[in-house]
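My questions will all concern the structure given below.
Yeah, one chain of the complex is gone here, protein chain that is, but the others are all in their spots.
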Amino acid sequence: MGQIFPKSANRVPGFIFVGIIVAVACLAYGIYYFGSPKYTDVGYQPEQPVPYSHLLHADTLGMDCRYCHTGVEVSAVAMVPPTQTCMNCHTMILPESELLAPIRESWNTGKPVEWVRVHNIPDYAYFNHSAHLKVGIGCESCHGNIASMAIVRQTQPLSMRWCLDCHKDPSDHLRPLSDVTKMNWVAPANQKEFAAKVIAEKRLNPPIDCSGCHR
Amino acid sequence: MNMDKNMSELKGKSYWRSLNHLENNAEYRKFAESEFQEGASEVVDPVTRRKFLSIMGASMALAGLVSCRRPVEKIIPYVTKPEEITLGIAKHYASAMNLGVEVFPLLVENHEGRPTKIAGNKQHPTSNESALNPWAYASILNLYDPDRAVEVSYVDEKTTVEQFAGVWTKNYDAYVANQGEGLAVLSESFASPSLSKIKDEFAQTFPKARWVAYDPVSDENIYKGVEIAFGQKLRPIYHFDKANVILSFEADFLGTDSNMTQNAKGFAEARRVKTEKDSMNRLYLVESSLSQTSVMADHRLRMSSNEIGQFVKTFASEFGVINESIQYDGRRDWVKAVVKDLKKNKGHSLIVAGRQQPAEVHVLVAAMNLVLGNQKTVTYHAFDKAVVSDSDGFYALVSDMNQGKIETLFMLGGNLVYAAPTDLQFASALNKVKHPIYLGTHYNETASRSEWHVPTLHYLEAWGDAISHDGVLTVTQPMISPLFMGMNFLEMANLITTGEYLKSYELVRKTWDSILPMDIFESAWQKSLHNGYFSGTNKPARVSVKGNLNTFAKNIKPLKLGVDNLELSYKLSPQIHDGRYANNGWLQELPDPVTKITWGNAAIISSTMAKKLDVENQDMVKIEYDGIYMKVPVWIMPGQADYTISLTLGYGRSVSGRIGTDIGFNATLLRTTKSPYITAGGVKISKSYGQTAIACVQDYHGLDTEKLAADAIQTRLPALVREATLDEYRNEPNFTRDITEEYPEVSMWKEFLYDTGNQWGMSIDLNMCTSCNACTIACQSENNIPVIGKEQVLKGRDMSWIRIDRYFAGDIENPEVVMQPVACQHCELAPCEQVCPVAATTHTEDGLNTMTYNRCIGTRYCSNNCPYKVRRFNFHNYTKDTPDIVQMAMNPDVSIRFRGVMEKCTFCTQRIAGARNKARLEDRGIMDGDIITACQEACPTEAIVFGDINDPKSRVSELKKQNRDYDLLSELNLRPRTTYLSKLRNPNPELEQHA
Amino acid sequence: MNKTLGLLAEFENPATLMNAAEKFREAGYKTFDCHSPFPIHGMDEAMGLKRSPIGYIVGAMAVTGAALGIGIQYYASVVAYPHIISGKPFFSWQAYVIITFALFILLGAFAAVIGMLKINGLPRFYHPVFYSDNFKKFSDDGFFVSVESDDPAFDIDKTKAFMDSVGGKNIEVLEGE
Partner (left out) sequence: MNNKLFKPNRSAEESLAPGYTFSTVTEDISRIVESKPPQKWWLLFGVAFSFLLVLLGSVGWLFFEGTGIWGLNNPVGWGWAIVNFVFWVGIGHAGTLISAVLFLFRQQWRTAINRFAEAMTIFAVISALLFPTIHVGRVWLLYWFFPVPNQMAMWPNFRSPLMWDFFAVGTYFTVSLLFWYVGLIPDLATIRDRAKTSFRKITYGILALGWRGGNRQWKHYEQAYLMLAGLATPLVLSVHSVVATDFATSIIPGWHTTIFPPYFVAGAIFSGFGMVMTLTLIARNIYHLENIITIGHLEKMSKVILVTGSMVGYSYIMEFFIAWYSGNQFEVFAFINRAFGPYAWAYWIMFFSNVITPQIFWVKKFRTSIPVLFVASIFVNIGMWFERFVITVISLSRDFLPSSWDYFTPTIWDILVFLGSFGLFFTLFLLFLRFLPMVAMAEIKGILPEANPHHEKYHETH
């Protein structure tokens, strides 16, 4: 008899066809979803050598970000404070605390504390803190509500698209300069007008060309 | 910078102790990575950046996956932050560099205490704005030279500075006892108050000992000449800004001669033309070999070096300086015209002669200047606290060494085993010295033959001082605590003299105690540290001719040259000086301003000679002079006098680190004490076999000597480098634009109008460019441009972002030379952009043609489509094996480029960004002068000006308004943002018809 | 259990096949088919087949392709992320023509092939006619007429006889599951 294939074989091509479509769709979505910084980076919350709590310092004690991150208004980098800064207080406050042992050790040995970087952008992207603060972009816009975090975690993708979105239209993120370090800041009703005003006054024109960030 | 900072900090730079750990690298790197945090992240910065790009392949292989979970990265803050440091903000400190008796006042850029870039110190009276010469710029790289000597060595064993000091103190008393019998110090020339002070003490402590200064190449002949003429030890300083007519006998005052930057500034001022109404100076140049200065010559006469002596006499007799009538059968008309011109400009003329000319010539020159009443254009200053090179003293010392009279010889710097004239046999003389002690930066020829070798600290690692000719005191303050163990000259000299090891800081302070006014010392000292100098004066001496000049003139005897009786002259290398910078990659790869040769030297001969010898470029020849011979490739240059050969010194080093060893050929082999600069006659040359590849960045192996190409160049030249004589310019002020016809502009597109905000542009004045190469080096330093090595240059892959194109016009033997700096022109309609498939090169609204390295996939299409060919491609991973220490010289504001990526001039976009941000923080707009590009900063003649062309009052707009302004390749209508001002010459009408 | 799926008859050359085809048509057979190693000129008329619609499918898809092409380019360079490139307008349509054209062709081609396969019900690996060993010859030098049991005019005996009458040789009953 001449049949090479059983009758059922006729259905196979159909299955394969559908199969391929489904597979491709899944793959595309998979890459799109699992590949995007939204998935890979947001929520990054490494263990720190010292259980420093922003919740305690920034929220409960109400310290201003700039007390420790002194570079933030003048320099490209906000700067993680030197051990010295910790010791300013912790020579008096909880001088014996177990948790602070690494700090004291660093202070005595002169060996710096090795904090783990949470917010990281590629080396070829040049971000400047001072520029953003100066025009009234709040810390919160990029770092999230740090004051609510016992252990710091990344809340924004920090991807190029994410940067660009804001650079194309910063109006949602502009604040009065007095509020840049405020957490849980809620935009006023007239945010749009306010933003428009700021943009006009400061002649804001956030660069979206490549050299804005890449050199 | 806040002045009330306490000194110990500046001095200690406590936060730099880290770098003392450099020896055990593993720990050091870990520390380095930790000490500096990202954004300002330092030493490791380029590494990570590079690493990043390299793994991009892996991490980006999936669409959208820029940052998958990255390896945990550490931030390590300071423990105690030095308060003058703010992370991410560069600091600038004043300092200074000494080169012989020359002083380069510096402003050093520090990133977290790591010096990365130097520039001239504007505030300093003797400084030419922020300009420097390539040597000074590149000296920053010497600080991070991976081949620096890192340990004190005694014969073969490694020891320490302290041990060495200990050993010396033991013998010290003995020498004090015998008044320094058998003790000698051999240093380079210097102009340091502290060092001179110590030298005087030395003389007192050891009356029988000797301290001789010697430089392989120096202005000694000039000084001698002046001394003979005026009877006092004086140093001539030229003021070209006051001279309308200049006659130069082989003086390369815009090139390798002393005070180049100041000379260039003055010369430029007298030559700069804004409108056709302005006047400009005139330069007559007589020389044997095409020099950098010849670029500016209005009349150039080709003449062998020794004939020049006779020529000078001709002039001398014309001026009645000597009463001997000269039978000169050469260009009488030339002499007549020039003399007339000089006389016409009495008091505003200047005659200079090259350091290679014998003292007698300088006698006559000095006398002539006096006769011409050029008291303003050349002033003579007493050597204040300067010690100059003294060959005779050196020769005498060597003969004593040979007779075993010298027991202990301190060599402070220099590298005489390599550089001393061959007939001295310095090496063998050194063997007869019991204790040769060498203080030098590298383990080199001399170190290898010394009992002790003590590393010299880089000038940015220790304290020092200097005094410039006009008496201004300059302080050299360290920017970084020593990376490796070692001593600086002061410390060593002091140790020798006093037997105790004091730090340079104390020594300098001691000297300055005696100089600065007692009452306000501390403030004065702080002020000097801040400004980098303490003003002082050194009035010009009043001079008159002493003695009978004729007798000296008699010593000048011309001799007839011929094919087998050649003249051989030795020149300082414009790149690696006398060899001291042989291990400096930037300088090795820097093209010679005129020959455009990199990575080596060659015997320069005229084409007539070449024909006679039947040799071509790169052919090996054998040059012979009394019994000694060397083999070297030839390079044919226009404008070279027949029967003359010129060789640059400094090459062919046998012991000099990974970069400098065995590059080029050692000309010193033929150099003798009799004729250290010019061997007139007795030199033979013969064709040898084989060739040696010469890495020339222009005219591929003399490609444009090929007829077809040569003609093409001559037809293009008038439009490329637009040029006219001053008279022509006055007659038709718009000649520049009239050279090419303007085409009506028809476009199929509605083009983008760059009409709002800042619009960056640049203007380059071709009338000012002396092709000194400072811009090229400054750019390399600012923009982390890699050094790629001879092979790659030979393949035609040089990376310089701003190159200086050199063209010859007219007669091949008496050419006119023109120079044209070319960097990215930032065309508004950039042809490179539209062809990039991935939009890696695009335009910004303020008119920059930006190159986004991290987007580039390397199709090289943009480079193909660039008519100026200014784009540079990373064919290999050129930064792959850059040693960590060299990476410390990298500018953290500029990314390191990875393999397969295109790069090019960015108009220093990082500086623009910096200025923009600064302006933002200060709530103001960017003002003219806020942004100075690296090349502009470096230019000694202010030929390069950058700024906002949208601001009609900015300097650059003013320049672009001039009628000499033109676009390069204007017919392509690319609207380049860089435009040129055409070149002018000011020939003597009386001579033109003859020329 | 085997059921009858259709009948197969061989004809010796194109001429007889063609003439048989006309007969079958006249006899009111609807889904019968003529198998030959190569397409035979005039066979469509003989079998009374209408013109193929593939042309229209291709046209439609090609135009879609073109629209897609210009669409992507417009979106990418005007909407999504406009860059200033060589001072050209963001929508430099002159430069976008080629890619538009390429996509026009691409989708057209896919339409032609996929359309053809779909209409012909290919790939179809199992088919009643394959029960016949003799049928192999169709791809060499055999000419066949097949009538499947779902044809309204199909009747095993009548059709068999009819086949014989129009000159069919080695007539076979196609049986299978």
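A, B and C label the chains in the order they appear, each numbered from 1.
Convention: contacts are C-beta pairs under 8 Å (C-beta built on N, C-alpha and C of every residue); 3 or more make two chains touch, one makes a residue touch a chain.
Here the structure is a predicted model, which is why all the values come from computation and not from measurement.
Of the candidate positions B:Glu706, B:Glu742 or B:Glu992, contact with the hidden chain is made by B:Glu706. Contact with the chain that does not appear here is found for just one residue of B:Lys869, B:Arg924 or B:Lys961, B:Lys869. Within the full complex, the residue among B:Ser448, B:Ser607, B:Thr672 or B:Gln698 touching the omitted chain is B:Gln698. Contacts to the hidden chain, counted on subunit B, fall at residues 56-58, 60-61, 63-64, 66, 698-701, 703-704, 706, 708-709, 712-713, 715-716, 720, 792, 795-798, 803, 805-807, 820, 822, 831, 833-839, 855-861, 863-865, 867-869, 872-877, 898-902, 969, 972.
Residues of subunit A that touch the chain left out of the display are 4-5, 32, 35-37, 157, 159-162, 164. Taking the whole complex into account, subunit C touches the unshown chain at residues 13-18, 21, 33-44, 47, 49, 51-52, 54-55, 58, 62, 72-73, 76-77, 80-81, 83, 85-86, 88, 92, 95-96, 98-99, 101-103, 105-106, 108-110, 112-113, 115-117, 119-120, 122-127, 129, 136-141, 146.
Quick note on the criterion: only the chains that are shown with their structure count from here on.
As a whole-number value, the distance joining the C-alpha centres of subunit A and subunit B reads 47 Å. If each chain is reduced to the centroid of its CA atoms, subunit A and subunit C end up 58 Å from each other. Spacing of subunit B relative to subunit C, judged by their CA centroids, is 80 angstrom. Each of residues 209 in subunit A touches at least two other chains. Counting only residues that touch two or more partner chains, subunit B has 842-845.
The residues of subunit B lying in touch with subunit C in their complex are 748-752, 828-831, 833-834, 839, 842-845, 975.
For subunit C in complex with subunit B, the touching residues are 83-89, 92, 94-95.
The part of subunit C that touches subunit A in the complex is made up of residues 81, 83-84, 123-126, 130-133, 135-136, 176-177.
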